[in-house]
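Removed: one protein chain of the complex. Kept in place: all other protein chains.
As written, the chains take the letters A and B, and residue 1 is the first residue of each chain.
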Amino acid sequence: MLYLNGDASKEWIPVASGTDLVPRHVFHGRLPGQELAIWRADDGFVNIWQNRCLHRGVRLTIGTNDGAQLRCQYHGWCYANRTGSCTYIPAHPGDSPAPTLTNRTFPSIEKYGLVWTTLADQPPVPAIEALENHVTVPLRAVSVNASMQTVCNQLQHRAKRFDEFGPANDSQIEVMSSGPMHVEVRQFADLPDASLTFFIQPVDEDRSVIRGVLSGDQALAEPLPLLRFFSSALNEMRDHIESDGLTVFRDTEKISDCPGKITKPVKPSNYLRAPSTQMLKVRVSKKRQEAYGVVALELSPIKGMLPGAQPGAHIDICLPGKHAAQYSLVNGPAETGRYLIGVKREEAGGGVSRHIHDELQQGDEVEISFPKNRFPLRRDAVNTVLIAGGIGITPILSMAKTLSHVNLDFVLHYFVRSEGHTAFASEVSAFEQNANLHVGLSVGHTQDQVSEILEKCDPTTQIYVCGPPPMLDMVQCVSKEQGISEKMVHTEYFENPNTIDLGIAFRVVLSRSNKVLAIPQGKTILQVLQENDIDVPSSCEQGACGTCVVKVLLGNPVHQDVCLTEIEKQQGNWIATCVSRSSSDELILDI
Amino acid sequence: MNSLEIAKSCSTYSCWHPLFALEDLEEGGVPVYTQLLDQAVLCERLSEGKVSVRLADQQRGPDRQAEDLHSQVQFGFVWACIGPNPQLLFDIPEYHEPDRRNVCTGVFGVEVSAPRAIENFLDMGHFPFVHTGLLGIEPHTEVVDYQVTVSDEPNEIVATECLFFQPQAAVGSVGGVVTEYVYRVPHPFCAILYKSCPFDESRRDVITIFVQPESEERIRAHTMMSIVDPESSDTSIRLFQQMIFGQDKPILENQFPKKLPLDPLDEISIRADRVAVAYRKWLASGGVRYGVIPGAQAT
Partner (left out) sequence: MLKLYDYELSGNCFKIRWFLNILGIEYESVAVEFYPSKEHKSAWFKEINPLGQLPVIDDDDFRLRDAQAILVYIATKYDSSGNWYPSHDASQTGEIAQWLSFADSLTATISSARLATTFFFDFDLEKCQTGGHELLRILDEHLWFQEQQQLEWICRGRHPSLAEIACFPYVALSEEGGISRQEFAAVRRWTDRVKRIPGFIGMPGIFPAGS
């Protein structure tokens, strides 16, 4: 039987051996018209990607696998394990890459010691009877400069000569392609329990790879002689095919004659200011008491993969009938399989944290937003100082994990009320001498300590602070006194400590909706927009989370939020509609 | 349309293209073969600095000059134009200053299109990753915003205020400094870089790349430096430049596709790529078809 007209684009195709994918390596794979960068992350996940950096088309196979990310050799762009989303663009250390910036990924499975991918939408997984429930050992893959058809014919023909281990005759050789293209040789006289299956990976019109898999049980206890035998046999066959004048050596580098489709990714937009309303359902895969009044939640995907997130990012947790609450991800760069958050029980506020503490169970489903990042971490600092107070440790810990992963110097200072209040203590202590725990300091002593920390900073040190608002104010105050540039101090507020003044009345002109609305005293822009059925996503509604920020085309906003940076506030191009006002009679907004 | 037809229909057909450093040709020697825009050409150095360039398959009649291609010697290189009406070749005024050292730093074969090579020459973001320890070093990776202007007269792109932290910017410099660059693109396949001169603060060193497109996907990259440096030897200047180019070559040869895509959606550009974005637009609007993948608007 010969079914070689089967369409490889509709099947799972073997593209590597499992053992090809050693740690911290990028395997150079190939399908017709499509080069692949294949790499195994430290968590074992096999990534199969288009072999092209989104930026300037450089092959990712000349880049490096750091265990969690693949880094392009040209400009150091990093792409995350699993999702392929771009995690870092070194030319702009202060920006978070847009979440739409994602490499083209292909599905991967490992079976029979081989790694498989497919261009189709989830075809049935290959099931070869001879290989099920047996030990399998892949042979050395042999590339042949010949078409899949030629190779298949030759294999069928020449497999009879694999007779050192007993003759195979026609009836013991089967060529099939109901699943992947394969030729199966059964029964060797000397190896009664063994069989050999060849899969043929198409590479080009005139190039293929023979991927053999031996299966059996006792026969494979000492596979080396068998591997040598079949390697020689396949080499001989390859030489025969190639000497037939069917092919000559081709410079395989020249792939432009069969270009892969260039996928057109979505243009990056300014992620920070493009609030996503898309929601995501996840499952609480773990809930544990992390410290006094703090639980840790692990959130796992229900379907597919979680979107990539960079250090400093947070998600909103949305419970029916409650305002969304923001929680920073504690994930390190290697942790892309689930989100980890820490939730402090707040007696005041909207009740999300109390619900999480009291009601939410392991196994429950919750709705969350896509990760957003208004606290991005620069990775171009010779020194970084991280300061956390209480539950503010969550984004700070994610930053520390990242800096540690990319071998950049940092010092972490973690202020807590007591030992019992120390969330993520073991993860913090893993940083050893880079982590300093400050337990039970008074307000005054905390300030002294912060002064001391900041005094040691040189002008190139980047400083990140997260904690309760009084602490953030204190750090900003101290750094100002010490003459540290505002640019170097990065903070994230979870609540807005400003008293909001809604005293001035003004008008907003909605340029895209072609509407003019009056904003009276005592009402926020956001409230008026909502009353008029203008859909602007919002979350904290106190000027902290940045969800409701919109673009200002004309007018002078009066900022009362803590989510825009000082520079953004000065530029006046954005406004947090839930708290900020206008000093001009009119604001023209881009909605 | 095949490559040769594209070459003939492209605006670069009437551009001057570099073929050889004059010093690499022997006066009165045998004609040397090279390739330009998919056509074989022969180049010959005559006496008194004169040169003759002709298509290799052109039969020679009695009137030699009538069959010659347009040619000239400029910046130490032999330039030729295959088309009938050559455009004016740009000038580099600094080149003519009497106290400058003008050093041809070598020609390299690279499997890439001409515009990809130019774009790489205009790029600072790769310094820490490709020229590690020389033109850049991690973690100093930031490309701060710079200015790009495109002018009609002369028709060129200029990028100014290009700042980058460099551990050893030139053969004569010691220690890390923030270096300021100015880039100039006066020709689709030629670019000029001006950088702070370590020996004289008031002047700038000039580094050029003149790309000879052998075909759409293979080039000869000619490099030249015009610098104020009384100390370094010609050899050490050449060796430094060769090292830099040797580091760029494998990157260029691993770019896919080899031709430069002009559709802005084909590759992601960031703020640091402002000059590259301007260059791609400029090529498209200037009718350059050779070595590029035209954008949707051009097809």
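As a convention for this text, a residue touches a chain if its C-beta (ideal position, glycine included) is under 8 Å from a C-beta of that chain, and two chains touch if they have at least 3 such contacts.
All values derive from a computational prediction rather than experimental measurement.
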Legend entry - Chains on display which the left-out chain touches in the complete complex: A, B
Legend entry - Sole contact to the chain not displayed, among A:F27, A:W49, A:Y339 or A:W574: A:F27
Inset, instruction - Would you mind spotting which of A:N153, A:S231 or A:N498 touches the chain that isn't drawn? - result: A:S231
Inset, instruction - Have a look at B:H126, B:H140, B:R238 or B:R274 and name the one touching the chain we're not showing. - result: B:R238
Inset, instruction - Tell me which residue among A:S9, A:T64 or A:Q527 touches the hidden chain in the full complex. - result: A:T64
Inset, instruction - Spell out, residue by residue, where the missing chain touches subunit B. - result: 21, 24, 106-111, 132, 220, 235-236, 238-239, 242-247, 249-250, 253-254
Legend entry - For subunit A, the residues touching the chain missing from this view: 16, 19-20, 22, 24-25, 27-28, 30, 35, 62-67, 71, 73, 140-141, 143, 209, 223-224, 227-228, 231, 235, 248-249, 251-253, 407
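Methods note: only the chains that are shown with their structure count from here on.
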Legend entry - Approximate Å spacing (C-alpha centroids) for the pair subunit A, subunit B: 38
Inset, instruction - Would you mind writing out the residues of subunit A in touch with subunit B in their complex? - result: 35, 51-52, 54-59, 62, 73-76, 89-94, 101, 253, 255-256, 259, 262, 264-265, 267-268, 379-382, 408
Inset, instruction - Under the touch definition given earlier, write down the residues of subunit B that touch subunit A in their complex. - result: 111, 119, 125-126, 128-130, 138-143, 217, 250-251, 253-259, 261, 263-272
